[in-house]
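Notes to accompany the following structure.
Heads up, one of the protein chains got dropped from this complex, but the rest are sitting where they should.
Every chain is named by a letter (A and B) in the order it is written, and numbering of its residues begins at 1.
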Amino acid sequence: MDKEQVKDMLEILTGAVGVSGDEREPAEITAGYLEPYVTRLHRDSFGNVIGFKEGTGGPGAPSLLVAAHIDEIGAMVSRLEKGFVRFSAVGGLDPRTLLGQAVEIHGRRRCRGVIGATPPHLLTEKERKKELRIEDLFIDLGMDPEGVEAQIRVGDYISLVRPLLTMAGGNIASGKALDNRAGVVAMIVCAAELVDIRHFCRIYFVGTAQEEVGVRGAIVASYGLSPDLAVAIDVTHGLSPGVAEEDGFGLGEGPVVGVGPNFHPRLVERVRTVAREYCLPYQVEPVPGPASTDSRAIQVSREGIPGILLSIPLRYMHSTVETLNLDDVLLTGRLLAGFARSIDTDLVEGLTCI
Amino acid sequence: MYLELLSNLPGVSGDEGAVRRAIVDLLTGEDAPDPPLTIRTDTLGNLLVHKQGRHRGPRIMLAAHMDEVGLMVTTIKESGQLQFKPVGGIDPRVLVSKVVKVGEQLIPGVIGSKAIHLQKREERKKPYTLEQLYLDIGAGGKEEALELVKPGDYASFDTALVPLGDGYVRGKAFDDRAGCAVLVELLLMESELSFDAAFTVQEEVGSRGAAVAAYSLQPELALVIEGTMASDTPGTAPDFTITRLGHGPALSFMDRSFIADRRLWQQLITVAEERGLPYQHRRFAGGGTDAGAVALSREGVKTAVVAVPCRYIHTPHSVMKISDLKDTVSLIKAWFESGVRI
Partner (left out) sequence: MENLLKLLTEAFGPSGEESEVAALIEQKIRGAVDHLYTDKLGNLVAVRQGPSPRIVISAHMDEIGVIITHIDDQGFARLAPVGGVLPHQLVGQRVRLKQGRVGVVYHEKIKNLKELDWPRLYLDLGAEKQVEEIRIGDLAVLEQPFVNAGGRFLAKAMDNRAGCAVLIEALRRLPREIPQELCFVFSVQEEVGLRGARTAAYHLKPDFGLAVDVTRVGDTPKAPLMAVALGKGAAIKVKDSSVITHPIVRQLMIDTAEQHNIPYQLEILERGGTDAGVIHLSREGVPTGALSIPCRYVHTPSEMVDPADLKAAVELLKKLCTSNWPV
């Protein structure tokens, strides 16, 4: 796979709507992309999409779970108010980024709208200085109250609208839901790479649901599949003004490997060795507490599932201008493929003897 | 004393290897019991030990966590100093001008801050925040530092256990090496009942080890052995001391993570009173322990907490009384002898 294909997939995947709890669109697209590379595909009752590929080791070989969440942050209609729509956040929305944002409400039909608030002219000096809260915002659909009530009801999903934009000669992409459609694309890149690479382990490629509301899809998927080891793919903070050096990672400098209590030290060592072997650049992110990714849930499933986290650096997380370097997505997929190839019985058996 | 050996070792959450190896050595060394213990580890690093007793009884799990709070190196500055983040709950005020050991090679380092002379009047009025502090390992620059340490390395307090006053000790990580020491003693002595001991990892970052250990052991009853807060110190009204040193093991009725199984809790009180063993209540409903994760494992586990009182937990220097450790061993032993029928 090349950068152009990565961009095309991102364009289609970020154009899909998959607010936590209703991931049907991204699940279908992900399934479509995975289909040529896997032997079985299904969706579980929770909304996770699962592709399975047998390895050369057959049914007795160790199994690897690759998890990339397919959901995105968004909102839900909480109340209709004289033709305007009040809403409740789904996932970690930053209300300060929302004013003037184009949205769609998925009611009886899809309705376009824009997020508004009381104009600054009508606020007191003191009120203007306060940050916007969700309660201050509403959605304007340009319809009369009867029209709104006919189309929209409490609980309808609201998605943010932003077509993917490329910059800097096509290396940089910016848009919504790159957290974590970028991770999903890296997973697909890995699946594609593995067509020509023999791998011993059996692999479950899982697009997880409801990560943004508490890594919920990963909780049930890891219990259900009960793999021997796991890799979560997600995004991490890119370096930008105002982000401390210790919290941000350079765009274009390769995937970020998590180190810390959530990750198995032997597997971390293995992925670093693989990166050196294939001459792939990588960065290291110390994660001292529970990771804010699927890794957190997978590690403590059942009797414990050892794993690692690969992250793609991304600026302005949880906004509609999330920005990343396409090379990082590609490199993450390749590193993951190399890691999958390196898994054998010895590695897995050695994981308890630390 | 096992406590001295265990408490001196570094073992920040996620990096419990040294403590785990030391416990295995103790359990298989010259004091090893006969018949020998069955010992295994899991992928998170929990150490799971089966002890055969004179009688089978119900499936009992005794748990103590091996990890301690500490630091993790995040970045190395051009100047050679290290930035860090806490692992587990640490009050930043205790960190300034302390000594730590960093990374696998246990490189000594100090936690520095701006000299008081250079601080403006307003600065002096505020406690240090974590962002203002850094680790100094004496490296002249980033490259020199990278030869010794790397981002992601753990750092633990550099504290050696010393006796203090009359029957007291001072040291680090009594939360929960005290519990580990109790558990080691129980494993090495003859036991009335068979039980599983879990030396768990990652308690300080959310009882992650205990969750998988309990899932794997499937106990019917569980006792979590902790080192807990004592605030029998000046400035605390008697109503709020939580626990007191020298008054025996503390029993929790509840904390943030769990409510003690009322019958098991009552049974421990009854055993203590009937045998005339000292005990006290942990008079506080906050704080969390492995009990929360264990109690909610699978179909639920009747769980209680027995804790050794320690002053100044989560700092480089805690203080505890040795008699409390011994009394904790005695209470659990007596509980076994009572038959633990629930």
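One rule holds in what follows: contacts are C-beta pairs under 8 Å (C-beta built on N, C-alpha and C of every residue); 3 or more make two chains touch, one makes a residue touch a chain.
All figures in this text were calculated on a predicted structure; none of them were measured in a lab.
Within the full complex, the chain left out of the display contacts the shown chains A, B. Considering the full assembly, A:R216 is the residue among A:R216, A:R296 or A:R341 that touches the omitted chain.
Among the residues B:K85, B:K101, B:R208 or B:K302, only B:K302 touches the chain that is left out of the figure.
Only one residue from B:M1, B:V162 or B:A285 touches the chain missing from this view: B:A285.
Take chain B: the residues that touch the chain left off the picture are 220, 238-240, 253-254, 258-260, 262, 265, 281, 283-286, 295-296, 298-302. Interface residues of chain A facing the missing partner chain: 20-22, 44-46, 76-80, 86, 88, 90, 135, 153-155, 210, 213, 216, 219-221, 223-224.
Here, only the chains that are shown with their structure count from here on.
Centroids of chain A and chain B (each the mean of its C-alpha atoms) stand 36 Å apart. Listed in rising order, the residues of chain A touching chain B in the complex are 244-246, 259-262, 264, 284-286, 288-290, 299-300, 302-306, 351-354. Contacts from chain B toward chain A in the complex involve residues 13-15, 17, 20, 40-46, 71-75, 83, 85-88, 131, 150-152, 201-202, 205-206, 208, 211-212, 215-216.
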